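My questions will all concern the structure given below.
Only a part of the assembly is drawn; its chains keep their places, and the rest are absent.
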């Protein structure tokens, strides 16, 4: 339950448009609820502006549907990440209107009222075409959390003029998420060009000594541009959540 | 053969209810027995209170069935872990009454006489729903070894009120097993709240820099709460065996 | 040269208070300048709001003094990090007024005009007393970049009531930097309590399987709290630079 909605409820009570009992019912929900195999954190929206996001990895379709259904009842929207293809159908049946994104491996049920928009735009920059699934997970998440989006795709440093030609886009962003595998060098270059927050997402794109993303992870952690921060390998979701903290925080 | 049973045999001999020859036959079993591809440790129950547990990984269904059958003849019960689905049917045929647990990937044949109950309760705490298979392996093992069980599920530190709301459950446990992947931070928090033994089980839940469980393993080994011990990644069995050592030792 | 100063120069030219020639001289500085052993990036302030920071590691005292002196001439202030003790004296001689901080291993020469203050406060939270040198590097950097500061020290998760008792301080911060070694669990707990940006700084505090900071680095990268970002091990400077990007960006 978002803060705004709590305030609304209280205002309605104040002006008599909502009976105290009904308001009480809405508000008296426990901060967490046990489903046996899961304990849902119903206060997450209040604390952090967005309900608990369901990490699909290692969960059965039944578990995902049950958790998603319970969160959806609160009306704050539902986001599932790392969603295996075989869980999609039952999820779509249980929650009509949920939007499945095969590239991002996400499912999103938008809340009734859109979340408040933040201060600026999230720019998602990718080094190569193979980084797109991770970038798309970031895009779906940022969108779900109410951020405006812009994209710059396949502008890796092997042909750096592709990036420099778009200085205008870089300069107008509020937060930049740089998604890159292999050498991960793009995060440093972007970090050196702009003054806004830059969040690096190393990807598992590459082979051999890319070590499934360790190479770009280390590159970004050691960025010679000051103040670049990093999230886990392939963690587009986390980068967008960090961007939302920045723009809404 | 459990110590209690050896004492019973001797008592029966003492009071004349068992012929010396029959007692001798029961007792004269070799401490170990070779099946060619395996050497069964028949003294394990005497030494450690529970018969040899069969690690199913890397064994053929035929090998598992043959070893299980031979242990079952001793009457002390059989536990198989990491059991591949394709070995279940032949195991169930060979040992009627054996209980297969698909989530835990275990098969358990209970002994004729239940093992003696230990001093307290084993509480199994999980950080997330995806950690349940490992927690279930711990639960089946603890149950097989005669421990009372309690569970607290999906109370990871991202919503720490879920855990703090259950201080009563934490405080009443005899041993606590904390099962957590990703950041594995739950073990430290629990370790700081209670005075009883806390055993951490890092799980391979997560992706990227979770490195299949290395991240929570290191977290737990470096726990800032004093006296938290750790077992191998995904080793629910080992954690429960350690808990049984503590409660029965 | 900070943007504000460029605007001032132009305004002075506009109102006739500054001769065009003098303004030209100030503005016509090359964007970079070679000292032979170094190429100073004089446009860094314009691009990123703060001049190039001198990383003292692997540089001779002579090199550090020469670079610092050249940057100081521009009037934007100088920050040296990872400063070895033996370079302090000659630096203090060359740049009177520079402030050496032995705990943080930094030297700071403040600019004539203080940098503009950003939107909120940087709260630096440490898990233990041994993490203080890294926290202090962050504090000096944030201060140099014009951020307001607050601190919460030694509130690691082994005694979590120490942190929960200070929810008010957490809730009033604009950005939170969490500095922690060993299990690094504090970042996840803080990340789950607040909605503002949280930047984790793993430290090399600990021993054995802490692996000089790898353990808390992995913990923080795998934080189960969404949107926690991470910088390099012991990189207090980088965390503060990221905070400044957020508050000034």
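Should a chain be cited, it is by its letter among A, B and C, assigned in written order, with residues numbered from 1 in that chain.
By our rule, contacts are C-beta pairs under 8 Å (C-beta built on N, C-alpha and C of every residue); 3 or more make two chains touch, one makes a residue touch a chain.
Bear in mind that the values here come from a model prediction, so they are computed numbers and not experimental data.
Chemist: If you could, jot down how many copies the complete complex is built from here, 3 of which are displayed.
Modeler: 8
Following the convention adopted for this analysis, only the chains that are shown with their structure count from here on.
Chemist: By label order, what chains touch subunit A and subunit B together?
Modeler: Both subunit A and subunit B are touched by C, going by the contact rule given at the top.
Chemist: Determine, using the mean of C-alpha atoms as each chain's centre, which chain is farthest from subunit C.
Modeler: B
Chemist: Which integer distance in Å separates the CA centroid of subunit A from that of subunit B?
Modeler: Computed from C-alpha means, the inter-chain centre distance equals 39 Å.
Chemist: In whole angstrom, what separates the CA-based centres of subunit B and subunit C?
Modeler: 50
Chemist: Determine the centre-to-centre distance between subunit A and subunit C, using the mean Cα coordinates as centres, and give it in whole Å.
Modeler: Once rounded, the distance between the two centres reads 27 Å.
Chemist: Among the residues of subunit A, which are close enough to touch at least two other chains?
Modeler: In subunit A, residues 217, 232-233 touch at least two other chains, as defined above.
Chemist: Which residues of subunit A touch subunit B in the complex?
Modeler: So the residues of subunit A touching subunit B come out as 31-32, 34, 36-41, 43-44, 52, 55, 57-59, 63, 67, 82, 202, 204, 212-214, 217, 232-235.
Chemist: Taking the touch rule as given, give the residues of subunit B at its contact with subunit C in the complex, in rising order.
Modeler: By the definition above, subunit B touches subunit C via 127-128, 156-160, 182-185, 188-189, 191-193, 206, 208-211, 214-216, 218-226.
Chemist: Mind listing the subunit A positions that touch subunit C in their complex?
Modeler: Subunit A reaches subunit C through residues 47-50, 53, 174-175, 192-199, 217, 221-222, 226-233, 237-246, 248-249.
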